[in-house]
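Since the structure comes first, as structure tokens, the remarks are kept for the end.
Shown here: the complex without one of its protein chains, the others still in place.
Let's look at subunit A:
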Amino acid sequence: MSYYDIDSILTDAQKLPCTFELEVPGLGILEGNAGEDIKAGTRIDLPLWLGEMLSIGARLGTSRLVTLDMPEALSERVMNALKADPRTLDLRALAPHFYNLSERILELFEEEEMVDVLGDAFKKRAADIADHAHNSRGAVGGGVDFLRGLDETERQLFRVAHDRAKDMRIWTGEAKRK
């Protein structure tokens, strides 16, 4: 992940539910009413980079400014769905950078089980992505929905696999160069 990696920047912008522990004067702009104070106990969705920064006191042991919660995309409900059948889930609707987001979240929270569930889901979906990528007719039938639900990491995988399969077909003369 480099400094200029656009996917990393976009992951940083994903919203995370945060609860303010202290009253902060003049920060009401985050809530949408500029000039006001923010009350303790307010729940606001903050971008990942901001939430991470504000919660840093919690990790240093001093009084924390905000506490972080699990984003909706990684809730218990989603994890159960992933355990049941990873292929039917529309990850893109949950978060466009689902795996990048979960990678960052897992750095903040200790969730051993989530690592296993996500790893397993990624593997199972990757196998399906390979199937669709090697299909020369493109997406057919139920494949359209599955491919639409890929997150950004998976899309890149699909693109690589598909381009390679196409390159191969062009070389063997099965497909025409466009």
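We adopt the following convention: a contact is a pair of C-beta atoms (placed from the backbone, for glycine too) under 8 Å apart; a residue touches a chain by one contact, two chains touch by 3 or more; residues count from 1.
Rule of thumb we're sticking to: contacts and distances are computed from a predicted model.
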Consult the UniProt record of the chain that does not appear here and report its protein name from "Proteasome subunit beta", "DNA replication complex GINS protein PSF2", "Small ribosomal subunit protein mS29" or "tRNA-splicing endonuclease subunit Sen34".
"DNA replication complex GINS protein PSF2"
Given that one chain is not shown, which residue among A:Phe20, A:Tyr99 or A:Phe146 touches it?
A:Tyr99
Among A:Asp90, A:Asp131 or A:Asp145, residue touching the chain not depicted
A:Asp131
In the whole complex, what residues of subunit A lie against the chain that is missing from view?
99, 102-103, 106-107, 110, 112, 115, 118-119, 122-123, 126-127, 130-131, 133-134, 153, 156-157, 160-161, 163-165, 167-168, 170-173
